[in-house]
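Notes follow once the structure below has been shown.
Of the protein chains in this complex, one is absent; all others appear in place.
Chain naming follows the written order as A, B and C, and within any one chain the residues start at number 1.
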Amino acid sequence: MCPTDVGPPDFKTMLPDVIKKNYGKWKYHEILKPGVMKHVAESGDELYTVRAGSPKLVSTDFIRDLCNVADKYCDGHLRFTSRYNPEFLTPKKENVEPIIKELNKLGLPVGGTGSGPGACLSNVIHTQGWIHCHGAASDASGIVKALMDELYDYFVGKKTLPAKTRLSLACCLNMCGAIHASDVAVVGMHTRIPNIDHEKMRAMCEIPTVAASCPTKAIRRHPDPNIKSVVVDETKCMYCGNCFTVCPAMPLANAEGDGVAIFVGGKVSNARKPPMFSRVVVPHLPNNPPRWPEVVNTVKHIFEVYADNARMGERMGEWIQRVGWERFFKLTDLPFPVQLIDDFELARDTFRSTTQFKWT
Amino acid sequence: MCPTDVGPPDFKTMLPDVIKKNYGKWKYHEILKPGVMKHVAESGDELYTVRAGSPKLVSTDFIRDLCNVADKYCDGHLRFTSRYNPEFLTPKKENVEPIIKELNKLGLPVGGTGSGPGACLSNVIHTQGWIHCHGAASDASGIVKALMDELYDYFVGKKTLPAKTRLSLACCLNMCGAIHASDVAVVGMHTRIPNIDHEKMRAMCEIPTVAASCPTKAIRRHPDPNIKSVVVDETKCMYCGNCFTVCPAMPLANAEGDGVAIFVGGKVSNARKPPMFSRVVVPHLPNNPPRWPEVVNTVKHIFEVYADNARMGERMGEWIQRVGWERFFKLTDLPFPVQLIDDFELARDTFRSTTQFKWT
Amino acid sequence: MEDKTPMVDELEKGPWPSYVKELKRAAKKHDSVKDLIKVQERSFQRKMTQWKHGGIVGVKGYGGGVIGRYVQNPEEFPNVAAFHTMRVNHPSGWFYDTKALRTICDIWDKHGSGMTNFHGSTGDIILLGCTTEELQPTFDELSEHGFDLGGSGSDLRSPTACVGPGRCEWACFDTLGLIYDITKTYQMELHRPPYPYKTKIKASGCPNDCVAAIARSDFSLIGTWRDNLRIDQNAVKEYADKKFDIQRLVVAKCPTEAIELVKGKLELTHPEDCVRCMHCINLMPKAIRPGVDTGATILVGAKAPIIHGAVLSTVLIPFIKVQPPYTEIKQLWEKIMEWWDENGKTRERLAELIDRMGMPAFLKAIDVEPCPQMVNTPRANPYFFWG
Partner (left out) sequence: MEDKTPMVDELEKGPWPSYVKELKRAAKKHDSVKDLIKVQERSFQRKMTQWKHGGIVGVKGYGGGVIGRYVQNPEEFPNVAAFHTMRVNHPSGWFYDTKALRTICDIWDKHGSGMTNFHGSTGDIILLGCTTEELQPTFDELSEHGFDLGGSGSDLRSPTACVGPGRCEWACFDTLGLIYDITKTYQMELHRPPYPYKTKIKASGCPNDCVAAIARSDFSLIGTWRDNLRIDQNAVKEYADKKFDIQRLVVAKCPTEAIELVKGKLELTHPEDCVRCMHCINLMPKAIRPGVDTGATILVGAKAPIIHGAVLSTVLIPFIKVQPPYTEIKQLWEKIMEWWDENGKTRERLAELIDRMGMPAFLKAIDVEPCPQMVNTPRANPYFFWG
């Protein structure tokens, strides 16, 4: 009988010596250049970090590649960041350039650090998409690759941003990754009601449960009592997929209707302004694999307008808060369709109850 | 047969000559002293205004008194403000002091003007209370008199405030006067469930209508089918009085439970900050006629703390927004009972979703 | 019932003008007010209202304008057994000549209690306390003298306007003219409740909003301008010379950094950023004025808390010219009323209906194009409809 509930390995066994020694006793850090940081401990010890980009969806050989670098320069230690980036840690300054060289040889960019003046774009938090999830309204890895190919210069620091900018993607509005507070979020969205499979419904789902799962009460019993299934009211369905989560007979995928929405202006950190939600600025762009040009261009355009207009150190949401959303739409030249106006539960609080606004 | 639908008199017939002549062509104004303004027209014409306080609930003789003053000094013209204050208008500067003298002789204070540096308190917007309304959880005229006796110096400008400060009162949470956006609002509140008169219920109300009127679904049919009436669930009733509005058999008045709540920090104007709602800071103070000492002292105390701490030109809500509510409670030394935490429909948006706060 | 009213008497004292003094003046002529004072004393003793729930009374041909009121103990207080109030509509801007005022006073002393609210918080002249029999004669006489009732019940309530062009240099449109016109045009809607609930219109000449339209009217018109505010540098210099701290009190408080002091001159360096908040104008009325391409912003949906919490008006039309005969404004209002009337439940105000049906549905129904000025932020949730 194999052991169960052993829990994850104790992180302490995974720490390089310099960290063990200076654990909790760091004094300050410097960003030496994109992707390279120096942390200095109270003891005077130094710790150099090299951060690389990763596609998240990687083979075991990729991980072995990373291990090789770590064995060679980092006494066999490495870590990953909360945004999937591998980080190579070494007390030896002279190892930094060799690590970078090896990583570049592996095709991995070094960068993704910094905030305030001269920030890089870090990796994209993203989800499964068509690689694995049954609910995906868009792909994840594919569209992220297309995006990052275009935004590459922002990652490696050839182009910089006014402040930390977090780009995230989720392939349906479950928003795995909790990307709802990102500077820019790309979200897979259905725009058609579930395509009910009456056969499956009978076999696999309980009708009361299905009906109850719908937040807008769009689902009711099929009018024909012989059909033990349900129908969906087109005028009420908001394509949330909650019914599909509880019942496989209600898939929402639709080649024409599916696509993505773009949300902008969120943040997580408490620096300067409190955390904020991202807001919908483009309600729908089509799925256009493999390179999703509409999505890539829109996101890139938003980055550029932001970089050109925000003040130094101003997160995307802080910038928009300062200049106003009407100015954001003017500067980006994005249309303002009615879908952007909230009509959900807390809609009231998003309305403008003041005469203060700009003509643009 | 008498005429109907004649509509109100045409305001144009009521205007003094200087206004007729300069209608829409005013250039600037000055506040000469508390209660006295000078408006200058493009034409160079001058218009002097003297503003007096009024108890709103007045006799015809009071109005005749005002008319006497207007006849003597204002060519028989006067107006009232949106806060019930009579204003005496004259192109003659030399009439200003005599008008003030006459008004003072009548026992009427002159003041209530100004904003920014050196603002006076204006009149209290208020409602009917026990003088006339069936729903009043507190009085109106009585408590306002008690308040203004104490705050008198702020009206006449012996004491000034950092900025415009609007004090309002409503005798139940219907909030006649829409006092929900006042710097300080006193609101009559019930705290006991309706006292059902089963007899009256049968005679005067339709049970389904009564039940439907309750926003929290606290009302259901009386369990005894012989009693054609309803019962109220104590745990759900929020004493809103909506049932009483539709059915006279459900009065909420209760000598022990009734009292007032204090709301602060609202504003209406769009100057600097957008309009804001007032917020509950004291959920309950007892009715203690004729002078409501608890209420008067609390309001006065809030005025004083505000005057001592806000910056010049800062409305109460602007000040609180700058320093934070935790600081407001610290400075006023008011307790923070759980009733102040929202649990109504948009409650979510009032929670603090950031680590930014003060220890106080 | 004791005739002594010690608690009420207490409120004759003190510096602020006393409503008790007013009651006592009226009581000299009117027995009803004698009883009213006793009723007030009783309320003070019992800490409760002594009035019964409503009752439908009114005048011929009208559905509103009167609030029925009966005392709880008519045996004890027979003179206020029925003590209704009458809402009399006011001239826009609450301007009067003394002749008109004296006329009202005389009529009211003849038929009613001689007590009034000058004014009620919607803006009407409230004639406080009338028997059922005297309602019609009072109305008839008022009507003969050119006065009419205000609103009550599920009707359009008496519209109000700030003093505006009557005395204020900042009025961006003719608030008084507009409101008088609207009041006259919609007498029918004012006097014969046709709607699911009450509805209110208020007009303020500039964003200072001196009638609090944004807080308490279903349809708010607030003056604004599309061009740049005007600055008179000579006057700026006068302020500076008088040691008025322009930087700290004015420039630093501009919400959008639109205005700056540049070498002693006050300049609107970022005119496109000015949100017309009025602050700089308010503080330097001799030096700064609104622009000349003026009009109004229309906002909708303010109301008091019952039932879903208080609501402030929200922007519907960022800019509209306001000129007689006000056709566009009236058509818009009528379209809104039609939608509300068709879809609103009893006692559901416009804001509540918009919340229930959604702002997008509302815009579509009244055929108004969405624009970013309508919102503080676009939605954060992903739940929107197509088709």
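Just so it is clear, a residue touches a chain if its C-beta (ideal position, glycine included) is under 8 Å from a C-beta of that chain, and two chains touch if they have at least 3 such contacts.
Note that the structure is a prediction, hence the values are computed from the model and not measured.
Enquirer: Among the options A:50, A:120 or A:136, which residue touches the chain absent from this view?
Expert: If we include the chain that is not displayed, A:136 is the one touching it.
Enquirer: Just to verify: which one of A:253, A:281 or A:316 makes contact with the chain not shown?
Expert: A:253
Enquirer: Go through chain C and note every residue touching the omitted chain.
Expert: Contact residues on chain C toward the absent chain are 305, 309-310, 380-383.
Enquirer: Against the chain that's been left off, what residues of chain A make contact? List them.
Expert: 2-15, 19, 23-30, 39, 47, 49, 53-64, 66-67, 70-71, 76-82, 84, 86, 89, 107-109, 115-117, 125-127, 129-136, 139, 141-142, 145-146, 148-149, 152, 155, 173-178, 180-181, 215, 240, 242, 244-246, 248, 251, 253-255, 258, 268-273, 275, 277, 287, 289-291, 312-313, 344-346
Enquirer: In the full complex, which residues of chain B touch the absent chain?
Expert: These residues touch the chain not displayed: 173, 175, 180, 187, 189, 191, 234-235, 238-240, 257, 261, 263, 265, 277-281, 283-284, 323-326, 328-329, 336-345, 347-348, 350-360.
By definition in this document, only the chains that are shown with their structure count from here on.
Enquirer: What's the distance between the Cα centroids of chain A and chain B, rounded to whole Å?
Expert: A distance of 49 Å separates the two centres.
Enquirer: Averaged over CA atoms, how far is the centre of chain B from the centre of chain C? Could you give it in whole Å?
Expert: Distance between chain centres, rounded to whole Å: 13 Å.
Enquirer: Which chain A residues reach two or more other chains?
Expert: 348, 353-356
Enquirer: Among the residues of chain C, which ones contact at least 2 other chains?
Expert: Counting only residues that touch two or more other chains, chain C contributes 207, 209, 214, 222, 255, 276-277, 312.
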